[in-house]
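Note that this complex is displayed minus one protein chain, with the remaining chains in position.
Presenting chain A:
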Amino acid sequence: MIQFVLLISRQGKVRLTKWYSPYTQKERSKVIRELSGVILTRGPKLCNFVEWRGHKVVYKRYASLYFCMGIDQEDNELEVLEIIHHYVEILDRYFGSVSELRPWFIVCELDLIFNFHKYNAAYYALDELLIAGELQESSKKTVARLIAAQDSLVEAAKEQASSLSNIISQATK
């Protein structure tokens, strides 16, 4: 079972966290602090697994972001490594469709921050991918469809919040 998911920037800033076991606030900060110390200092061309305090952590770097997942001792490391990649591909597809001009990882670093709604999409995608620390869906297409549905729900609500005429214009577009 995956215990937690962390996205950490190269500078050690946390971009996303998700905990599937009950960690207290204090433990969470400790995991983040110590683990980023361990992972960010690892050189390239090493394996994607680190052992840390009885945890096994699978991580992979994409551009300036590190994706880390803490797993149990007996879990299959490669499987989790590919879950990470799967997640990245889903984000890629989503953000790619949002802004075609920039590669998605730039989107991650900037848009995730500037555009909180997009940021939320990263969470949403994760929830569609994993529940209870286990893989829920292995089809990218399905996940993408669900995020899109979610998006339209949010958009519709936002538009409604700004003005009614906006909705109408949106609908007739």
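Keep in mind that, in the parts below, contacts are C-beta pairs under 8 Å (C-beta built on N, C-alpha and C of every residue); 3 or more make two chains touch, one makes a residue touch a chain; residues count from 1.
The working rule: contacts and distances are computed from a predicted model.
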| task | Given the options "Sorting nexin-7-like isoform X2", "Proteasome subunit beta", "Sodium/hydrogen exchanger" or "AP-2 complex subunit alpha", say which is the protein name UniProt records for the missing chain. | result | "AP-2 complex subunit alpha"
| remark: Among listed residues A:L35, A:C68, A:L81 or A:A125, the absent chain is touched only by A:L81
| field | Interface residues of chain A (partner: the chain not displayed) | value | 13-25, 29, 32, 42-43, 45-51, 74, 76-79, 81-83, 85-86, 113-118, 120, 123-124, 127, 131-132, 134-142, 146, 153-158, 160-162, 167
